[in-house]
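Complex shown without one protein chain; remaining protein chains in place.
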Amino acid sequence: MKTITEIRKDFPILNMKVNGKSLVYLDNAASSQKPVQALDAFCRFCESRYANVHRGVHTLGEHATTDYEAARTKVAEFVNAPSSKGIIFTRGTTESINLVAYAFGRRFVKHGQAILLTPMEHHANLVPWQLMAKSVGAELRFWPMKPDGTLDMEAGKKLLDSSVALVAITHVSNVLGTINPVREIALMAHQVGAKVLVDGAQAVPHMPVDLTEIDADFYAFSGHKMLGPTGIGVLWGRLDVLEDMEPFLTGGEMIKEVYLDHATWNDLPYKFEAGTPPISEAITLSAAISYLNDVGMEWVYSHTRALTSKAYELLSQEPGVTVYGPAVDRGPVVAFNVAGIHPHDLAALLDQEGVAIRAGHHCAQPLMRWLEVQATARASFYLYNTMEEIDVMMDAIRMAKKVLRVA
Amino acid sequence: MKTITEIRKDFPILNMKVNGKSLVYLDNAASSQKPVQALDAFCRFCESRYANVHRGVHTLGEHATTDYEAARTKVAEFVNAPSSKGIIFTRGTTESINLVAYAFGRRFVKHGQAILLTPMEHHANLVPWQLMAKSVGAELRFWPMKPDGTLDMEAGKKLLDSSVALVAITHVSNVLGTINPVREIALMAHQVGAKVLVDGAQAVPHMPVDLTEIDADFYAFSGHKMLGPTGIGVLWGRLDVLEDMEPFLTGGEMIKEVYLDHATWNDLPYKFEAGTPPISEAITLSAAISYLNDVGMEWVYSHTRALTSKAYELLSQEPGVTVYGPAVDRGPVVAFNVAGIHPHDLAALLDQEGVAIRAGHHCAQPLMRWLEVQATARASFYLYNTMEEIDVMMDAIRMAKKVLRVA
Amino acid sequence: MSHDLYGEILLDHYRLPRNHGRLENPTITVEGTNPLCGDELTLDLEFTGDHLTNISFSGRGCAISVAATSMLTELLKGKTIHEIEEWTGNFRTFIREGKAPDGVDMGDIQSLAGVAQLPVRVKCATLPWTTLEQGLVRYKGT
Partner (left out) sequence: MSHDLYGEILLDHYRLPRNHGRLENPTITVEGTNPLCGDELTLDLEFTGDHLTNISFSGRGCAISVAATSMLTELLKGKTIHEIEEWTGNFRTFIREGKAPDGVDMGDIQSLAGVAQLPVRVKCATLPWTTLEQGLVRYKGT
């Protein structure tokens, strides 16, 4: 087991000084930092095995293809996907969800049917459904939430009837930290014949995720939030559902035969991977997953849970601070506001102390309205954060209150 | 000016041994190798300036945003785009063209109108139009080609009437090497009111490209073919055309305001960049462009032209070899076949000598039918290739003929 | 970067914003938003012929946008449309380059110089200016 000091050494950026202070990076829900192991994997790959994949019969082409497909298997194992053929590399969660909205939604959701969402969805799991619903004449429903920011299961059940074609729901909220009972919801949804998409962008980086157990139809996540690079994400889909879908993006790689006037499609998962895929990103993501595996996802989960509890507690005790979301059983994200300080000012003042938090609507404007705020501050944790960093953050918050003369 | 020896030192992979022989990498049209300068830029960025963009008010967020937007400006200048607001970062040429097919094609091309293509298009610039045409009831037309693989301008003019909504054409053919007169075609198309998309995947890496002069409506290219990373590409669009289009992918970043039931869109170019963009890819691509600028695109063009001429000439003289495409004025791609040897076998046998060429249909099956072949071998050159490497390739071809007992 | 972002002049405008509130009979009321922050700004403009005879603002925003708006109202109240357009140009140069055009004294606005370094915050400081511009366009159109 690596110690936290050893882990921190693997992330060179954590040694940075920001405004003369040691960086305290608490914006992990927006994007995580990358360990040298991942950067090295990228460089090694580019310096010795790079070529385009699935095309060349030359040695580099073989190597690149082998590595790229090994990355697919690595991802499949990491989330215990029933089959690596259901792992489609995309650019990120956003593209993954759009793929489903276009290739599944616009084809299989019918006029008068409903999509069931929650008010805590990230825009990535809301706007694609708005457009899709409008284009086919479907209805959007929203699963009610309890005041603590968890789903009201009883109220939601009433909305989940046989007119629901799809339930699209986040696994972990990027604002409230709420962990939704996606396995239970998938079961309920399947009972009424609805398909289920889970937005796992905030879950896969932070807890062991078992796609076989959750048994949804689609599951989406991003590489850059789990120590991996930008430019890559994953859509996992059930093979039978993917088989029934037409392709989304088209071009090279995803075809079998092309004539001037028509074309036929390649097998899964290639049918959904048009053009040159994110090859070096897949290799880099694979190294990031190896890193997470070495540290252990159970450890990551309990470590960030401890950080979250401490932050939640200290913030709740701080005068003038409102904390949002459930008190327990939450992901490593704590959204809050300080009375009299606009979150942007708070973030800017914390930055003067080297503390990077995020401020804004966190791509969840409807949830902001539900919370009756314009914006919030948000601290989010990852495996390399320490208990001391939370103390630094709290000191910086007190400093900000002083600067802006808030009691 | 760097010498070719100095240039080669910047590409560590070129020192590799393949099957005991020095690597001769002639598969550049599929993807190019990356200079250490680009890899370093990637690592430096991840180790000191990385965060998500456009969101954080903290220092790293500011740095990442500055670098990402500087990369956009760098790209705009490299191709002399009229405005960097028209530069949209995508995953690659394929996604760029699909974006136009969905967001422009499905909205503005009407039943009974036509899309004018050529028979030499890469699948990426063919299959999206097939699906789009089918979905709106439009017709596909194909600009006739002369036997040498150049466009028959007279015959094409006859197809270009006022029923044509869009001309989608490759700038440089990835098989024939043909350089199409895209400026002239854009002028002609605009005269009949048609919009013009140019697939620049094989042009931007290899020659100075001036988007202001070409004056098309859309221009697409990929990072990985121009010394940059996978996972990033560019769609340039005219601002007025982009303004009229609805978004393609939706989610975070591309919105202004989101309500539960509807949303409004962000300004250009963000309207078309949903979700976390390829941030480190943009920074790496920017470094690749700096590298190309340092060497000079005029030099790149004339160097690869010289390589191409030599290869074309030697191959044409070699008994049993058929070379495809025009003899002069061509991009650095030479497709050919050796009588009695399947191109896959040829590529595999060349690989034994360390020579990496590509074999297959090159994502241009309709063009293979036009050439009346199943597949071809293809050698493609870039700034780091040498005249000697072409001799090595020729020797390897003779060796292959011996192994397979071809006269 | 943001070291001197919250200097005394800025904090003064934030804590005691000038021309805050609503006008009774504005010629033009114009609203601006910054979706990233959720900032919402309402400008009440009172024109007499060519002159902006009165101006006030309300809404919610961060310290930078509140202070920037307060400074704008102080600077432009009583100015002619022509002068306002000139100042808008000056401000754009100032915020783009981090310093005022040669020979121009930006007054309190000079204290926003640090914002120019911060692409994400620039919009906070520019919001009142772009909102006012819309107001001018509307007024000229009437």
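We just call them A, B and C in the order they show up, numbering each chain from 1.
The rule is short, and it goes like this: a contact is a pair of C-beta atoms (placed from the backbone, for glycine too) under 8 Å apart; a residue touches a chain by one contact, two chains touch by 3 or more.
Keep in mind that what you see is a predicted model, and the values were worked out from it rather than measured.
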**Study point:** Partners of the unshown chain among those that are drawn
**Key:** A, B
Revision key, fill the gap. Out of A:Lys2, A:Lys21, A:His54 or A:Lys310, only one touches the absent chain, namely A:His54
Point to revise | Residue touching the undisplayed chain, where the options are A:Thr66, A:Ser135 or A:Thr212 | key: A:Thr66
Revision key, fill the gap. Only one of B:Met207, B:Ala375 or B:Ile390 touches the unshown chain, namely B:Ala375
Exercise for review: Spell out, residue by residue, where the missing chain touches subunit A.
Suggested key: 54-57, 59, 61-62, 65-66, 69, 255-257, 266
Revision key, fill the gap. Absent-chain interface residues of subunit B come out as 19, 342-345, 348-349, 351-352, 359-361, 368, 374-375, 403-405
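Just so we're on the same page, only the chains that are shown with their structure count from here on.
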Review point. Taking each chain's centre as the mean position of its Cα atoms, how many Å separate subunit A from subunit C?
Key: 38
**Study point:** Mean-CA-position distance for subunit B and subunit A (Å)
**Key:** 31
Point to revise | Multi-chain contact sites of subunit B, meaning residues that touch two or more partners | key: 55-57, 59, 61, 255, 257
Review point. Which residue numbers or ranges of subunit C touch two or more of the other chains?
Key: 1-2, 35-36, 121
